[in-house]
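Okay, here's the structure, questions in a sec.
Yeah, one chain of the complex is gone here, protein chain that is, but the others are all in their spots.
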Amino acid sequence: MVTAMLPPDWPGGFWAHWAVFVVVIFVFVLGVMMGALWFERRAMAIMQARLGPNRTGPFGLLQPVADAIKLLLKEDIVPAKGDKLVHWLAPVVVVAPVLMIFAVVPFQGGAILADLNIGILYIVAISSVATVGVFMAGWASNNKYSLLGAMRMVASVVSYEIPVVLSIIGVVLLAGSLSMQQIVLAQDIPFILLQPLGFLLFFIGALAEINRAPFDLMEADSEIVAGFNTEYSGIKWSMFFLGEYGEALAISAIVTTLFLGGWRGPVLPPWLWFLVKVGLVFFTMVWIRTTVPRVRIDQLMALAWKFLFPLALLNLFITAVEILVFPAVSLWVLVGVNIAIMIVLVLLWSRLFKLGWGKVEV
Amino acid sequence: MVIKTEPFVVNIGPAHPSTHGVFRMRTTLDGEVVVDMEPVFGYLHRGIEKLAEERTYTGCIPLTDRLDYLASMSNNFAYVLAVEKLAGIAVPERAEYIRVIMAELQRIASHLIAVGTFLNDCGAFQTPVVYMIREREKILDLFEMACGQRLTYNYMRVGGVSQDVPEEFAPALGKFLKEMPGWINEYDQLLKDNEILLARAKGVGILSKELAINIAASGPVLRASGVKWDIRRADPYSIYDRFNFDIPTGNAGDCYDRYRVRVEEMRQSLRILKQALKDLPQGEARSEVPQRLHPPVGEVYGHIEAPRGDLGFYLVSDGSIAPYRFHVRAPTLINLTALRDMVVGWKVADLIIIFGSIDICMAEVDR
Amino acid sequence: MKFERYGLGIAKGLSVTIRHLLRRPVTTQYPEQRLVTSRRIRGNELIWDKNKCTGCATCAKTCPQGVIRIVTSVKLEENKYQVEKFEVDMGYCIFCGLCVEACPYDALFLGYAYERARYRRGELIRDREELLASEERKPSAYARPQIEATLPKQTLLLDKDRGRR
Partner (left out) sequence: MTIALSGKEIAHQMEEKFPQSIIESSPEWLVVDRQFLLEVAAYLKKTPKLDFDYLAAITAVDYLDYFEVNYLLTSLRRNHSLVLKARCYGRDNPSLPSVVSLWRSADFQEREIYDLFGISFEGHPNLKRIVLWDGFQGHPLRKDYL
């Protein structure tokens, strides 16, 4: 039974495969996280007409290393009346799920740590564990701002989980399987063309879930100082920081696997295609983060429930109809139809939908 | 079943990323909604009005730099106008034009900071503020060329300006005037119809027209509520009656209108600067004034349209070389009077934006 | 059907930021690349010209902060007071330049350099010898138009040659 799980062309027993991929994931994830940190700071800097870090190492490449060393040496303050154990445990609970997501991401043909046949379900389950960690951090810091930040995080993740999962189901319908390998193999036409509305909903929902770009309310520095990680410093704070970039990379990897055709690509070697696509999606996140102001918490909620959720249902319904009623229609025609549907639905829906401007009568 | 919630008090400030200086708001929050808010001032009080009572009239000019440090050229202008009115000193033509050029450049520089930090409070991650500070840098270069400093200029003197502008000032200003409208259009392209900014700022923190007049608000805050009142047009001082420019006003009096009024005012200032640069006369930059000025006994109130509002200087002279009483009408302190009414009922995120859109400078509030 | 409300505003904003990828950053990296300051810069030091100074103490009277302490001889020698002590406390000086403007004999200048910070507060009190001009303590042209020609031209951000990549 053990060998059955072994991908055909990998030498050595299961444990050799496991060991190689654990090392790959740790090196890939931590390395690319550092790279992502540097890339974001440089890209944002150039887009803001300034230089960004360029003092430590060539082009500032060692800046993340310098930050890491600085943070490790920083004093680790624990709030006096805070809950010590929960305060210590929170960063672990936030960062561990992020690393576990990469276990299922296919870097190349067979190159996957565990080719689970319920790959995408595993990812959705694991990514909601991180929210518990954030709330633990908010509560344990015994600080009003942290509590506000944690409450916002929980509220937004709970309400964005539904549109994200519904848009994933749309993709799974087309691919016919939950396993990430199969989804990539089924993408002769990248699903972003077949599922444009699904891609839009997933991307917006994912941005809100990892609190990046327009939805970074959890540590909105202009409002509630630094949200749930106000009372953290030193290595615990850097764990949260790495957790955030890890989640951004995980979401980019999932988007590439689900919508952009993973490692499939004409000329370049497959693993390079995967990295290029992840880099592209990450760059769009950085690009949006540089330009767009922050959304208010009730608008965030209103967007989830009144805009994304109904559209996700409609999208699921339309995809199901397409698969059942017109299986024979060629995929390229479907691409045109789906894009038209997306445009019509988005315009129609935003006409009805008013972002919450409510002034609460006190 | 009514869930028992219990409001808790949060101190936003004095050291908070977006209180624009040391300003504290004792806010009572019910969850996210602001129930009550009490502003606390005084963290930056240096007693400028007491200091001024033992300095000569020229020695007070560096004091006025420190009032609203983001618009110290306008502070100098207001103080010097008041003293000239008190002592009856005439100012040569060229000095008048240089003063108007400096005041309008200062208005653009101050509005750039105001709009930039307002966007920062909305959460646009430092991008608009960095673009606008880049343009402000060009204006600071011009100021440095004329008076040697980039923040506390101490450039204007009773009877004119301390030194005439160098020859390369006019061509540099001409180049700036050609280039700046393009940059302002780029800001508009980045921000004007941004859906998230519209959602965040439109209809938020409304200051009604009657309340604005009742609390004697002034400057962009008053004009955004639809009151067409600008000292340059209502009570023209210096040579402002020679330039034609119009007064942008909003209608709803919300944060978005205050942002739009400031951007339009930048465009109007550019118009004034073009006209002023075109007919900048030659001649003396400063009239003969004794260093130890003895203005006659009496009192005077001179006010100008500073970037943040109606900045007035009330001077009482008892014939000696130092002012007997030196009072500053701080537009930012008075604009804050209605902060509590504008903020109660909104959420924490809106409190920060509404406060940011009023654009205060704590040095002028606390004096 | 006005397309203003459906993401077009954000798209225009995105186009502005992406355009900046092709533009040159404006930062100048201070210790390596230095900007030429204005000729009239009020640099953070005072420069005193011993032989032109007649000890009339106008500067000490005009200074709003009262940082200039001057002690001169009792009687006039060829209509000049011998200045025994001329002490300036740079810690309290606000560099407003009123003393330089007020000096009737052009004996006082503001410095051209702006990197005169000290580690000890005591070192900020400069006495007669330390105030004299030298090669690296050049006077600035503030209120002294005659020096303006000798100083280099100011680099302006408008001229676009500032801040290479």
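The chains carry the letters A, B and C, assigned in the order they are written, with residues numbered from 1 in each.
Here is the rule we go by: contacts are C-beta pairs under 8 Å (C-beta built on N, C-alpha and C of every residue); 3 or more make two chains touch, one makes a residue touch a chain.
Because the structure is predicted, anything quoted here is derived from the model rather than measured.
Note that the absent chain touches B when the full complex is taken as a whole.
Only one residue in the set B:10, B:89, B:216 or B:293 touches the chain that does not appear here, and it is B:216.
Checked against the full complex, the candidates B:41, B:69, B:169 or B:183 give a single residue touching the omitted chain, namely B:41. Residues of subunit B that touch the chain left out of the display are 41-42, 45, 47, 49-50, 211, 213-216, 227, 229, 234-236, 299, 301, 303, 310, 312, 314, 316, 324-325, 327, 329, 333-334, 336-338, 366-367.
Simple rule for what comes next: only the chains that are shown with their structure count from here on.
Centre-to-centre spacing of subunit A and subunit C amounts to 51 Å, using the average Cα coordinate of each chain.
Mean C-alpha position of subunit A lies 43 Å from that of subunit B. Annotation for subunit B: residues touching 2 or more other chains are 127, 134, 190, 194, 196-197. For subunit A, the set of residues that touch two or more other chains comprises 47-50, 290-292. Contacts from subunit A toward subunit C in the complex involve residues 45-51, 54, 287-288, 290-292, 346-347, 350. On subunit A, the positions that touch subunit B within their shared complex are 44, 47-50, 144-145, 148, 151, 214, 216-217, 220-225, 289-299, 355, 357, 359-362. For subunit C in complex with subunit B, the touching residues are 4-10, 12-13, 15-17, 26, 37-42, 58, 62, 64, 94-98, 101-102, 110, 140, 142-143, 145, 148, 153-154, 156-158.
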